[in-house]
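Next up is a structure, given as structure tokens.
Missing here: one protein chain of the complex. Every other protein chain is in place.
And then chain A:
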Amino acid sequence: MSTNSVFEVRTEEAPTLPAPVSTSGVIGWMRANLFSSIGNTVLTVIGVLIAYSLIAPLIQFALIDAVWTGDNREACLPQDGGHSGACWAYVEAYFPQFIYGRYPTEEIWRVNIVYFLFAALLVPLAMPSMPFKRTNALLFLVAFPIVAYFLLTGLVIGGTVILPIVETAVWGGLLVTLVIAVTGIVASLPLGIALALGRRSKMPVIKLVSIIFIEFWRGVPLITVLFMSSVMLPLFLPEGVTFDKLLRVLIGVTLFSAAYMAEVVRGGLQAIPKGQYEGAMALGLRFWPMMYLIILPQALKLVIPGIVNTFIGLFKDTTLVLIVGMFDLLGQIQSSFTDPTWSTPSQGHTGYLFAAIVFFVFCFGMSRYSIFMEKKLHTGHKR
């Protein structure tokens, strides 16, 4: 072979090498996003320090120093005068109360069935890929509430006790939180949509009634609503007529959040171009099919973040029912603080931490699901 020849033929494949560490992978990302300049490096270091100083004590308290088992306060008392960690043993001991309130122990299976049915119907309904949506929705929105009502409150037919009556006064904990939140969420959305449509209606009476309703409920604090419904309302009712306190709270919460929902939905309706109405009308669609098929699907999709915002707000507002003597999850936890059996310095912290975790799980779940649905419903038609 001549040394000066330009002839060349490759005899073996050049290996594919990974990209230099400096441009790809974790190190590349960190370089680009965290340490791209001196200023950014300083900010990164400060950020890490702040995060560490917040998270480290939390982990120390909730996991490392935590007491996981024990029968009473002795287990959770601080050792050698130091700080004590979370007293999870106390949460474990009180767990049934946090979940069911003072619901009679021998009837708790009924609540469990309701929880189970709720999850079993909601999960497939929430998954777009599952079939039988219509049946599923009917079961969830019509059959389930009826079944749940009789399971939770009891059923007596003609003097024969099939399910012993359980007064709502002994309900509590997560049960009350979920009953109020789920009823409020499920009922306030359609009511809010109706109010939003009413407020945009051309018919003056409907419009006026909707405006008055929305502005009234938005103008008063929820605490006032709850207080009025449980304390004042009985004064106006005739002798002997009583509503269940939980029912009154449910109605108050639903109407209250429906007013907020109405304004969120109205925002969505206003964002729909006039051409969509005209396109639908020109095809001969009447008002309700047009709303149901064309306008609302687009409007509601636009305001998913706002709707879920209201849902989350409603879920957390359920804690206010404590003001009228009902014990939701937070109320139940607070009421357990008075028990001397578990009275330790860390009892309050542990209880509130537990409440925070439970609320966070539910609210974060709703938030993530809404983002999932937004992506799912995005049909690449942003104009």
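Heads up, the rule we're going with is that a residue touches a chain if its C-beta (ideal position, glycine included) is under 8 Å from a C-beta of that chain, and two chains touch if they have at least 3 such contacts; residues count from 1.
Heads up, the rule we're going with is that contacts and distances are computed from a predicted model.
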I want to check something: the complex is missing a chain, and I'd like its UniProt protein name from "Glucose-1-phosphate adenylyltransferase", "FtsW/RodA/SpoVE family cell cycle protein", "General L-amino acid ABC transporter ATP-binding protein" or "3-isopropylmalate dehydratase small subunit".
"General L-amino acid ABC transporter ATP-binding protein"
Touching the absent chain in the whole complex: find that residue among A:I180, A:I294, A:I312 or A:A355.
A:I294
Sole residue of A:A169, A:L285 or A:I323 that reaches the chain not shown, by the stated touch rule:
A:L285
For chain A, the residues touching the chain missing from this view:
275-276, 278-286, 289, 293-294, 297-298, 301, 377, 379-383
